[in-house]
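Removed from the display is one protein chain of the complex; every other protein chain stays in position.
All chains are identified by letter, namely A and B, in their written order; residue positions are counted from 1 within each chain.
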Amino acid sequence: MRYLPLRPADRRAMLDVIGAASIDDLFADVPDAARLSGPIAGLPMHASEMAVERQLGALAARNHAAGEGPFFLGCGAYRHHVPASVDHLIQRGEFLTSYTPYQPEIAQGTLQALFEFQTQVARLTGCEVANASMYDGSTACWEAIVMARRITRRGRAILSAGLHPHYVSVAETMARFTGDVLDTALPRLTDGAPGDDLARLIDAVDGGTSCVVVQNPNIFGHVADLSELAARCHAKGALLVAVVTEPVSLGAIRSPGEMGADIVVGEGQGIGVGLQFGGPYVGLFATREKFVRQMPGRLAGETVDAEGRRGFVLTLSTREQHIRREKATSNICTNSGLCALAFSIHMTLLGEAGLRELAALNHANAVAAAARLARVPGVELANGPFFNEFTLRLNREARPVVRALAEDGILGGVSAGRLYPDGDGRERGLIVAVTETVAPEDVDEFADALEEALS
Amino acid sequence: MTLYFTRDHEWISVEGDRATVGITDYAQAQLGDIVFVEVPPAGATLDKGKEAAVVESVKAASDVYAPVSGEVIEGNGALESDPALVNTSPEEEGWFFRLALADPSELDGLMDADAYKAFVATL
Partner (left out) sequence: MSINASGWRPTAPGTGDEDAAPATFTGNRALMLEEPLLFEIGSTDRTGVDLPGAPRVAGRLGGLERTAPIGLPGLTEPETVRHYTRLSRQNYAIDLGLFPLGSCTMKHNPRLNEKMARLPGFADIHPLQPIDTVQGALALIHLVGEWLTTLTGMPAVAMSPKAGAHGELCGLLAIRSALEARGDRRQVVLVPESAHGTNPATAAFCGYAVENIPATPEGRVDLAALRARLGPDVAALMITNPNTCGLFERDMIAISGAVHAAGAFVYCDGANFNAIVGRVRPGDLGVDAMHINLHKTFSTPHGGGGPGAGPVVFSDALAPFAPLPFVEKAGDHYRLVEEETVEEHHKASFGRMVAFHGQMGMFVRAAAYMLSHGADGLRQVAGDAVLNANYVLRSLDGVLDAPFGASGPCMHEALFSDEGMADGFTTLDIAKGLIDEGFHPMTMYFPLVVHGAMLIEPTETEGKAALDQFIGALRSVAERAKAGDPALKAAPRFAPRRRLDETAAARKPVLVWRESEAGQVARAAE
């Protein structure tokens, strides 16, 4: 078996040293009732690389990959072009097969990369500090709500209607167990500002509010100025939690930190990490320096070694669950290390100039696509401002249209009906993302097919 | 001024109905380098035996309990910028908080310096 180095002679020699007759003897403590005498029934025996490739290749071939045709899905996971060197570098064995950097003397590669990642995330989000990543955006969002409760000692959080419904669902699930009270609402496809409920949020903040959670751009792609909401929160002693699910947007839109957000969380997948059907992704988490001891997740910190040379270590570990137990800042004890590294490498290759250019290209492509699609009879653009994602209002239910387009090899966005119960016209909403990977021909093909489907 | 000790390694220095509380030299030696101290805010009500403060070393966090009940007059602000004071001067400059005693009779049953020293010798 190609992954098992021990040879029969090795095993015999080792058993001699141990003083046992067979490997089975070493399992003597297992009760007979639970001990299996041979390989588990119902599973195949070992297979060659070739055979495994054939079997898994067949499964992969049954999926329609994004690159096979026009592709316009977003809603929290975005298709961007990742430069070839990113994947090459993260596959270096010293990154891929290394462990959590608990022994810093032999993990400076990981620790320095995390320190750079933290700095990049802090700057991108407009915050003072950031952690070494969370599992993903949705769990980071929940952790922010818990952190706001800890800081304000209040138990009620208000969630914007424009927050990704999966993120809302995760928070609702967890809140049932922790006793946090969540104020939520279903979104409306308001003309010019779909999913926007700033007025509702500003009105609802009071002395019992721990935080307001708002996504920008929101699930329908709407972009808003959060400054007034931030001021209102602070006046009432509450925190503003901003959620960013498309990190490339931060190359074009004012950051949540600049607009007054206290905690910024998000999904980093759009930079460096592929779609992968939903995971592994990388959660971003940034906040004000004064809140750093309340922040969950791992943190890489700068220090010096015994010879005075600069080095990095994991720090503020006492926040973590295995030490603080019920006073731990969270249940999380890992980060999405390799994905954070991929994010960081891609960010380095882009640089500020490259990121701005990439964001500008995304926005321009989206604006052009929206104009083209809005000219299709039976289609209206719901958005005023947007970045690279917008919502179309169709003249009928969107979900069957999406399915029909898929049968023709076009992945034409996400129907709001996939994400929300019907009502308020949501079932006619179609959320379309347009990144730098979309060519004008793709848009034309999509528009033509949409026209046919709606006629 | 009378000095008492608890079995949880807190010291309490009492003068009239006011007291100063900290952790002992034995405790700080056990904890190692102190990196952070969380002291209670002025005005907080403390109950005897319940958690009053938290002291963190690099790899562990430990609770500090209130030896007696009372209202916090002030927490030691110096510990925020220099938590190392707990290591270098645990029974003087590294004090944690001052409080107004709610019930002086709670001091009965606490150890004096000799009793604490004997207690530590058994550990």
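Keep this in mind: contacts are C-beta pairs under 8 Å (C-beta built on N, C-alpha and C of every residue); 3 or more make two chains touch, one makes a residue touch a chain.
Computed from a prediction, not measured in an experiment: that's the story for all the values here.
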item	value
Hidden-chain contact residue, picked from the options A:S160, A:S210 or A:N335	A:N335
Contact residue for the chain not shown (choose from A:I253, A:L284 or A:L394)	A:I253
For chain B, residues in touch with the removed chain	33, 35-36, 56, 58, 83-84
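What we mean here is this: only the chains that are shown with their structure count from here on.
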item	value
Chain A and chain B, separation of their C-alpha mean positions in angstrom	44
Interfacial residue positions of chain A with respect to chain B in the complex	293, 317-318, 323-324, 327
Complex contact set, residues of chain B against chain A	35-36, 54, 56-61
